[in-house]
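These notes are about the structure you will find just below.
And now, chain A:
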Amino acid sequence: MSGALVVSGLHAGYGQSRVLQGVGFELAAGQIVAVLGRNGSGRSTLARALMGLVPARGSVRWRGQELLGRPPHAIARLGVAYVPESRDVFPRLSVAQNLALGLQPGAGRPQRWTPEWVFDSFPALAARRHVAAGVLSGGEQQMLSLCRALMGAPQLLIVDEPTEGLAPQVVAQVDALLRELRDQGLAVLLIEQKLDLSLAVADRLAVMGHGRLVFEGSANALTGSRDVVREWLEV
Partner candidate 1 sequence: GETVRIAFIDPLSGPMADIGRNSLRSWQFMAERLGGGANPAGVRFVVAPFDNKGSPHESLNALKAAIDQGFRYVVQGNGSGVTHVLADAVARHNARRPEAPVLLLNYAATDPALTGERCSYWHFRIEADTTMKVAALVDFLAEQPALQKVYLLNQDYAHGQQLARHFKEAVAERLPALEVVGEELHPAFQLRDFAPQVQRVLASGAQAVVTGNWGEDFVHLVQALQAAKVQLPLFTYYAALPGAPSTLAKGPLPMPVYQVALHHNNPEGEMGRLAADFRRRHKEDFVVYATHTGIQMLGAAMSRARSTDTRRVADVLGGLAFPVLGGMATMRGDDHQLQLGQFITRWQPVDTRHPVGAEGTDHTFVPQRYIAASALSQPVRCNMPRP
Partner candidate 2 sequence: MAMSAPVLTVAGLHQRFGATEVLRNVNLQAHAGERLALIGPNGAGKSTLFNAISGLLRPSAGDIRLHDRAIAAMPVHRRHQLGLARSFQISQLFAHLTVRDHLRCAACWPDGQGYRFWRLLGRQSALNARVDGWLERLALAARADDTAAELSYAEQRTLDIGMALASEAQVLLLDEPTAGMSRSETARFVPLLRDLTKGKTLLMVEHDMGVVFELADRIAVLVQGELLACDTPQAIRANPAVQRAYLGQAHGDHT
């Protein structure tokens, strides 16, 4: 299988500390891959490396183009969107302005994901449309960050812990949204903490440990291999 996103031999880190040590995987369009792992295993670093936010070596090919070495905005313009775990909403801009910034410069293509759609599907945000994003509640910020990333009509979505701080009902909503995105043909790289959610929505799962992927396979395969779960995911 040759995926739309092909990562191989990816090394990345901060200064002296090497966090990723040769990560490789593939992700096809219309697929969700969930990356699991303990805290500090380097999953967020992987996302940042793909986005060009930390210096990295190796190869990241997206639809045949090498991403490494490009600045983040160039990567974004190739149809890659990223939802950081720290949400990074623009605190002084209103919710609507935050969304407006997600619309890519110059990209006039028609798409499903518009501010109107956001306000329809997330009433919490609709009510706060003109409020500065900095005063939103934690969960509202999380929703906003996710929606903002969709505004650019991405083909590849990298989401880092999208459900953190969300109430169970909204978690279910995000769950449904991710499935919908997949059905629309997006490739989704999902970094998650919640095992049950990952098992439910992901087509394939990857487990990170010691800067490498120590497991890759389907949900069944993961639940089947007790030792992977015990060694890399449980206490």
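Here is the rule we use: a contact is a pair of C-beta atoms (placed from the backbone, for glycine too) under 8 Å apart; a residue touches a chain by one contact, two chains touch by 3 or more; residues count from 1.
Regarding candidate selection, all candidates are chains of the complex that A comes from, given by their letters.
Since the structure is predicted, the reported quantities are computational estimates derived from the model, not experimental observations.
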{"item": "In-complex contact partner of chain A, selected from candidates 1 or 2", "value": "2"}
{"item": "Residues of chain A touching candidate 2 in the complex", "value": "14, 17, 37-40, 44, 85-86, 124, 128, 131, 135-140, 142-143, 161, 164-170, 172, 193-196, 233-235"}
